[in-house]
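Note that this complex is displayed minus one protein chain, with the remaining chains in position.
And now, subunit A:
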Amino acid sequence: MSANHAEELSLHPGEIAKPNTGWIWKTFWVLVIITAFEFLIAFTMTSPGLRTFRNSIFIVMTILKAFFIVGEFMHLKHEVKSLIWTILIPTALLVWLVVALVTEGSYVGEVLSHMFS
């Protein structure tokens, strides 16, 4: 953004700066390629034995996409460190909650299936 402001200063009154959109389209292509890769995996890696591996790939790809959307489009990567941590730490706790309750869910299911046998 600092480059943008420097440009604005050298402008004549009423003149509009040239668009600077290279980074936006770069991020767009990254998102498209990751999504395409996800579909490729969804249709080629179908064997039940690879289920866990396949799902971990999906989760890693999702977090990667989230990184690009939040970091570049929402500009968080270029904010001050304290703001970045303010957003990331509570979100990290949520990840723990998901892992805990998924484990709990498997356990509840197992208990219920043995309840009457």
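One rule holds for everything that comes next: contacts are C-beta pairs under 8 Å (C-beta built on N, C-alpha and C of every residue); 3 or more make two chains touch, one makes a residue touch a chain; residues count from 1.
As a convention for this text, contacts and distances are computed from a predicted model.
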item: Hidden subunit of the complex - UniProt protein name among "Acetolactate synthase", "Peptide/nickel transport system permease protein", "Cytochrome oxidase subunit III" or "Branched-chain amino acid ABC transporter substrate-binding protein"; value: "Cytochrome oxidase subunit III"
item: Interface with the unshown chain - residue positions in subunit A; value: 1, 4, 8, 16-17, 19-21, 24-25, 27-28, 31-32, 35, 38-39, 42-43, 46, 48, 55, 58-59, 61-62, 65-66, 69-70, 72-74, 79-80, 82-83, 86-87, 90-91, 94, 97-98, 101-106, 108-109, 112-113
